[in-house]
Every structure is written in structure tokens, then in C-alpha cells.
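Of the protein chains in this complex, all but one are displayed in their positions.
A and B label the chains in the order they appear, each numbered from 1.
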Amino acid sequence: MKRRTVPWDLVLVALVAVAAWFVPEAMKALFGRASISYLSLVINALSLAVLALSWDMLARTGQLSLAHAAFYGLGAYTTALLLKHLAWPIWIGIPLGGVVAVGFAVLLGSLTLRLRAIYFAIATLAFAEVLKSLVHNLPTEFAGGNAGMNVAPLFRPQFVAGQMERWEVAFLRNEAYFYVYAGLLVATVLASIVLQRSRLRHAFIAIRTNEDVAGVMGVRPARVKLLAFAVSSLFVGMLGAVEAHRVGSVLPDQSFAVATTVLALVTPIFGGLYTTLGPIVGAIGLSSVQELLKRSLSEGYLIGYGLVLVLSILFMPRGVVGVIGRALRRRRTNAQRRAIAMAGGGAPDEGASEPGAPPEPPARPGGTA
Amino acid sequence: MTPLLRAIGLTKRFGGLAAVEDVSFDVAPGEIFAIIGPNGAGKTTVLNLLSGLLAPTSGRLELDGHDLTTRSTAERCHAGLGRAFQVVQPFPEMTVRDNVLVGALFGHPGVPRAEAERRADEALERTGLTALADVDAEELTLMQEKRLEIARALATQPRVLLLDEVMAGLRPAEARDAVQLVKGVRDGGVTVVFIEHVMPVVRDLADRVLVMDHGQVLTEGPYAEVVQDPRVIEAYLGKEGA
Partner (left out) sequence: MTEPALVVRGLEAGYGKIQVLWGVDLEVAAGSFLAVIGANGAGKTTLLRALTGLIPVRRGEVHALGRPLRGLSAAQIVRGRVGHVPEGRQLFPLMTVRENLDAGADYLPAARPRAERNRALVYELFPRLREREGQIAGTLSGGERQMVAIGRALMSDPKLLLVDEPSLGLSPALASDVFTALGQIASEGVTVVLVEQNVQRSLQLADQAVVLEHGAVRQRGTGAELLADPAVRAAYLSL
């Protein structure tokens, strides 16, 4: 994202947010009763986008977290435990879920972020698994043990006879959740854009490319990575809490599922890593592919899904956004080559690519020639 | 004159092996100071000890009287130690200007954005890269990459610039350009410490030369003197009849 006079990225977010306001009603008008399940699909895509974008914010520093499920689960259990044990307002569990996730991320991060990428990844995976078994073994009366806990829904729309049809209750419920998820995604996107527009973007790329070089240029890698880890876990923690309310329950195996981590990293890879747009494009693309395959293949759709992922990683190493970006860049590159040739300061080095220009013969050093 | 950079008994052991042993030297402000020696003499290890990529087993490092021995790489940069690498490592996803801007933004904590951009442009100007500012760093030729490597370090506004074999891989004509570039950096008020194995470059550039062999200081002095030293000749050519 280049700094320009008009902040196009923010304008775009505002436009999309305004447009989203009308989405549920438009769907209701278009599809009637079927809009309930369409809205569910959209909510799933929004949820995946938050998951993927929050994961990508840490990935920008070159760190591969395998603990995203843990922070999702921490958010979910925070809100569930608050509801069960304290009579606090239902909504407070969502921001607190994010805060608890951040707390654990800072703890884990300050211990492990000094490790190089692969060891960090292993440490986060271990953390996630330990946390899961810990939750399994919490006293049943406190956290429900293996059976988990019920979580009250955020919305209970009432059926009003005569004023609406039965199915409209379910629609109202989904409509309300749609706004919550859309709001969460907008918040995540804004955080991502703020990071990308700040000097931290430079620090992220520097650390990701080479931590030693970043260090000698004054970047404090440990600090920057910890910050990214905290922001990343804040949003996935809140997402976990919201999802707990929507699903209606928390269970150790469901709230801390490895599948959550897998989706969190596969989606940005598919859409395009290290960007705001990539994880969102990935979420839309992958949820559409999944739904289409489910309808056409039913039973074996997971095989098809896996195939799409493998092929896309093979042929689009920088994701969907990367493919589009490359097409745009190709034009720019030719102009750059001319600038380089004009600027001089060293001819192109590959003699083979410059048949007209014989390489300069190795000169004799002065004094002895 | 009081020294700007002081290494006092720097020692680095890997396991039982001493890669650098009891290396001491002073560098005066405005000096160009070379560290030379045969392959495996420990030159790069010394540079890594200076810039903080390695922690010394014992010894001390001072910049302008301040003890930097236990400081992190980033803190040393903030204190005024800049470093350019031998294997040039530009950030390929960034333009040339953005590469340099990293140094300007983070070289000293709390530099305002506008000031950082001014420092970046100044570093580009000094290294002759202004025309290439908007080019992606991965498109550069080797010589241009070397310039970028120095520009990034200059953007951190160092008091001492550490250069790791910047001439490696350059053709003689390009090496001459690079020598001029380094001289220009010094004339701009930056003290330079460099390691190099292209001997004509050392001869043309260095005010003073430290010769290392087997991790230890062999001798120190002006170029013309040290190359006459029988111990230096032996280190480079091998012992007569050994």
C-alpha cells in the first residue's frame, strides 16, 4: 500500500462497510426464505476472513504460528466461563476474550519469539496442545470438562404472530450475527491497514527477510514480533468468543481444534500472504470452493478441496492476489529496467544475457602489471 | 585524540575453539581502519562481535566511552554503529527508497516520518542512487546493490560504519568506484572500519591496518609497513620450509 494523497484503502473499506449494511435486506428481498442459509454462508466466510487476516498479521514478521486455535479457544472459553460463573453483561465476554488471548500471546511470545521460525512454530503447536489438554482436565464443575459448556446466544429474536412469518425469526437472528461478524472484520481490516501504513510495515518486511540485517538497521525484532503477535491474537480471541455464542457451546476438542489453525494459515496462503486483501480474497474463494464442492460432490468434497489447495499452492505461490499483482507489475518492471540502465553504476552482470557486451576482462592490479 | 571505537581483549570461543582471541584496537574519529588477514583469520567474527551479531566470550567494546558489550544489535545501531554486509541482502519486496527508509526510520528511536524520509533521500543522494529510488530492490545490479547496502547503513546515521568485504565480486573498475564511495562517506564525517581481502583496495583506502591470523592480532600500522612485516608475509605465503 503506497502512501498517496487519497487513502484509497480506507475509502474502499468505508464503501464496502456501507454496502454491507444493506446486504441482509437485499438478500431477503432476492431469495426470501433461502436467504437464511445464504446469510449463514456469508457469516462463515466473514469468520474465516477474520481468522485468516489475524493470522497473517503475525506471518508478516516471518513467524509461522501454529497456536491460532489456542487463542480462538481462549476467547471462546473466556466468554463461556464468564457467563457460567459471573452475572456480567453478555457482551463483555467478547472484548475480554480478546484480552485474555493477548495476555497468553504476550506470555508465550516473550518466551518463544526469540526462536527462529521453525522452532517458534513447534513451540506454538506444543502450547496449543498443552492448553487443550489442560482445558480437558479442568474441574468439570468449573469448565465442563470433556462435555464443555453451553453458551447463551447473543440474540433471541421473538416471533410476533401476525407481524412476521415463522422463518423470519431465524433470518433476524442471522442478520444480527452478520452485523457482528462484519463489524469484527472491519475492525480487523482497519488494524491491518494501520499496521501496513505505519513504519511497522517496514519493520515486518525487514524482519521477515533477514532478522540480522533488520537488527543492525535498528529494528528491535523481538519487540516488533511481540506486538504483531498481540494484535493477531486480539482479533482471533474475539472471534472465538463470538463464535462460541453463535454455536451455542464450547468443547475442548471443538474450541481448540487443530483444523482452526490449519484454516488460519491455508487461507492467506491461498489468497496471498502479507497483505490485507489476500486473506479476505482467500476466505471468499475458499468458502465458495468448499460450498460448490459440497453441493456437487457431497461425500468426497474434502478430497476435491484438498486438491484445489495443493494445485493453488503449486501454481500460485503468492496466492490469488499475487497473480493479479504480478500482471500489474510486469508493465512497471520494464520502466524500471530502463531507469537502471540509465543510472549506470555497474552493467548487468550476467555476460550471457548481454551478447553484445563482452565482459570486462579481469584487470591486473596496479603496481605489478 | 581519544579513540571513538575501542575493542579491548575481545575473545570469542565456539566450544573449545577460539575463533577470536584477545583482539584489541582503537579507532580514531574520522579514520578508515582496515582489518585484514588470511581466510579463517577471524575477521568476520570480529565484525560480528562489533555489530552484536555474536556475543563475546570475554572482552569489552566501547563507543565514545560508552560500554556496548552487552547491548543488542539494534541498541548498538541506535548508539551509532552502522553495518553493511558482504553478501548483500536487500529487502526484495521493497523499492530502493523503502529499503533505505528502514534504516532511517529505525536507526534512531522516535525519528519523525518526515525527518526519516529526508535522511533516506540524503543517503540515496550520497550513494548515487537517487535515480533508482523507485525501482524494486531485486532489480538492481550487483554494484547498485552494494551501494544500496551502504545507503541503508548510512540512513541509520552511524558514527562508525562497519563494512564487510564490500568489494567482493566487483570488477576492478567497479571496485575503484566503491573506493571513492567509501572515501566520500568518511569525508562526510563517518568513521569507517572495514574488512577486505582485495589488497589494492586496502592499500588505497586504509589509514591504518590491523592484520589478523589464527584469531589473533599479528600487527597493526600503515599498509606499507605491515606488508613488509615478515610475520604478515608468512601468514599470507606460509612459512619457509615449514
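The working rule: a contact is a pair of C-beta atoms (placed from the backbone, for glycine too) under 8 Å apart; a residue touches a chain by one contact, two chains touch by 3 or more.
Quick caveat, the model's predicted, so the values are computed rather than measured.
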- [ ] Could you tell me which of B:31, B:98 or B:145 touches the chain that is not displayed?
- [x] B:145
Open item on the list: Among B:8, B:28, B:131 or B:233, which one touches the chain that has been omitted from the display?
Closed with: B:233
Task: Interface residues of chain B (partner: the chain not displayed) - done: 17, 38-40, 141-142, 145, 165, 168-169, 172, 197-200, 202-203, 214, 227, 232-233, 236-242
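Following the convention adopted for this analysis, only the chains that are shown with their structure count from here on.
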Task: Residue ranges of chain A touching chain B (in the complex, touch as defined) - done: 199, 202-203, 205-206, 209-210, 212-221, 274, 333, 336-337, 339-340, 342-343, 345-349, 360, 362-363, 365-367
- [ ] Please name which positions on chain B make contact with chain A in the complex.
- [x] 51-53, 72-74, 76-78, 81-83, 85, 89, 91-94, 98, 101-103, 105-109, 113, 116, 128-129, 131-132, 134-136, 139-144, 147, 152-153, 155-156, 170-174, 177, 199-200
